[in-house]
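One structure, as structure tokens, below. Some questions next.
We show some of the complex, not the whole, and keep each chain where it was.
Labels for the chains are A and B, by order of writing; each one numbers its residues from 1.
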Amino acid sequence: MAKKKLNVGMIGYGFMGRAHSNAYLKVGKFFDLEYEPVMKAACARKQDKLHAFAQNWGWETTETDWRRLIDRQDIDVIDIGSPNNTHKEIAIAAAQAGKMVLCEKPLAMNVAEGIEMTEAIEKAGVANMVWFNYRRVPAITLAKQLIDEGRIGRVFHYRAKYLQDWTISPNVPQGGSTLWRLDIDVAGSGVTGDLLAHSIDTALWLIGGMDSVTATTETFIKERPLQDDPNVTKPVGIDDACAFLARFKNGAIGTFESTRYARGRKNQNTFEVNGEKGSLYFDLEDAHQLQYYNHDDDSHVHGWRTILVTDSDHPYMKHWWVPGCVIGYEHTFINALADFLKGIETGVPARPNFRDALETQYVCDAVLKSGKTGVWERAQA
Amino acid sequence: MAKKKLNVGMIGYGFMGRAHSNAYLKVGKFFDLEYEPVMKAACARKQDKLHAFAQNWGWETTETDWRRLIDRQDIDVIDIGSPNNTHKEIAIAAAQAGKMVLCEKPLAMNVAEGIEMTEAIEKAGVANMVWFNYRRVPAITLAKQLIDEGRIGRVFHYRAKYLQDWTISPNVPQGGSTLWRLDIDVAGSGVTGDLLAHSIDTALWLIGGMDSVTATTETFIKERPLQDDPNVTKPVGIDDACAFLARFKNGAIGTFESTRYARGRKNQNTFEVNGEKGSLYFDLEDAHQLQYYNHDDDSHVHGWRTILVTDSDHPYMKHWWVPGCVIGYEHTFINALADFLKGIETGVPARPNFRDALETQYVCDAVLKSGKTGVWERAQA
């Protein structure tokens, strides 16, 4: 059966550019889909690097101005992998041009931008998805499935951490092409938008909406050199660390914490759900596992079960290898892309869409605000 | 060498009565100490049960009125294991009578009581200790040692949980002789005084004092039957769950959470310290282990090290068995008692004393207050 081709124009060639390119390259090899993404054009400002990148990955053409990319009639999908402060303008223009839009997370610099973007997308009626790729870790998808099966029951507690340690040294610079996440003007925030946004997206998906939050944020290293000009030092504007308490609409209590100063934690994105009937625990550093406690088990064999999420009846895994063979970080993007394409095919769009990602933005903004006001802030529209 | 005898009068024969009795029975068998505790008198109100208890454990005599116990000239040490709402009166009377005082945690129903007690104890100048027994888990003591050795460096983060799941059923009654911890009038608070007090004591010991806290508390089951009269139902006054954020005086950020609604967690008392040079992690459900990450290790062999805390050069362990042979819950009391007796012997008193426990009480009160006010509260004197 001939595939329907979707021409993709991707903006950004950094870390996410690689991850997305790999997804376009592989998705059709492992998933049987009606739509086939075509790596039509890669777009970035630096022509030299862009050219090498495009050649390596097999992008057919390049553009150095994202407006030109959007203007091209042969592009069906705009994929935004450039820094946070570019998302809004590109997404709105793409939507207005009738393109499908894929956007890296966090959706926007703040709620105000997010509302504009979401309204533009919905007005245009184009397919859209935000790359909260961790929803497509099979173990996290399985967690969602177990909750939907009613295995957890009334939820009492949710606790999430997202810990890294790569900015402890004061010598790590800020800004520039690879360290813009440390520059408040480009990133909008620090760990809140970069890491906690993942934790929040997962929580909202698994448990439902939040009512309000109270937070504390900290910037441990007060100034850092610039990546592009190491002799110049600038105050650090981002949050190095952030912790918050949440009240969910369903009555559950949440605790969230993120930092880049947790020595020894490389990418420890964890969550735990405690419900009346059972509990779940996940740690991204052991991404192939989901831990599950089932109160319905016979009493003397109660225990936390480590599910090795590699069987063919686990989410996504029948597309990959055989039981016991793990997939890696990059597969979350491939799985997400497969879902996006399947959504177009079936008419049941993949999530999270811009509207969903806006919900996460509301929480992020409330967290950052509470970090300043010291009181509980409303974490919803 | 003849031992110096210390005659002990212990109040309370419940769970803590057993744990303390076992400590008096065993401490001299495993530790070489100048002072020998003598199980002179057990005290409780119900004569029948008390008698059986005393006979089983070898308490020489019994008393049904703690005032009579304190009046006895043959008693050197008063050990308070009765419910929280009795601590103040007994401790003050015992101090005024010149007795040494051992008191179960939490020290008091609130800071006001704690101040009175501490002042009375210090005025009397009597030896005193509060049974925060977990300081004497060898792995926790080792954590303190590693911090004191400078292995962690500047501390960025501290996170603690104390999770249980035994009150999820609404059929669990409150009050009565074994469930007074669920009765606000007897316990003073719920998980805050019972469980978080342990977490706070450990944190203050390891990291130092807290500046302020913001908290949320919840009572999931709103009313429960009475243990002593199952046909009568009473509103639940205690906090079933409590989470708080803390700012430490040294600039570190703390997150704390406790609940009795974490399905599958039986006695999961954990902490993690993240510092510039290293990190530590502990979980009471694996009490024989301490996890340690050392940033000074060669880069390609960086990793979290699971220290099996059973070697003879680990705290307390040379008194027990051989490497690989674990000790249990009850040993924390024996180790604590050994320290108390050694403190008398050496003149360097064991800790935490009443003054230390009062610091914990300040935090508990601030947490409970913040749970009501919704703002950051001062967590110190």
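Quick note on the criterion: contacts are C-beta pairs under 8 Å (C-beta built on N, C-alpha and C of every residue); 3 or more make two chains touch, one makes a residue touch a chain.
Fair warning: this is a prediction, and the values are worked out from it, not measured in the lab.
Counting every copy of the one repeated chain, the full complex in this structure comes to 4, with 2 of them shown.
Everything that follows uses one rule, which is that only the chains that are shown with their structure count from here on.
Centre-to-centre separation between chain A and chain B, using Cα means, comes to 42 Å. On chain B, the positions that touch chain A within their shared complex are 156-157, 159, 161, 163, 165, 168, 214-216, 218, 220, 241, 243-245, 247, 251, 253, 255, 257, 259, 261-265, 272, 274-279, 293, 295, 302, 304, 374-376.
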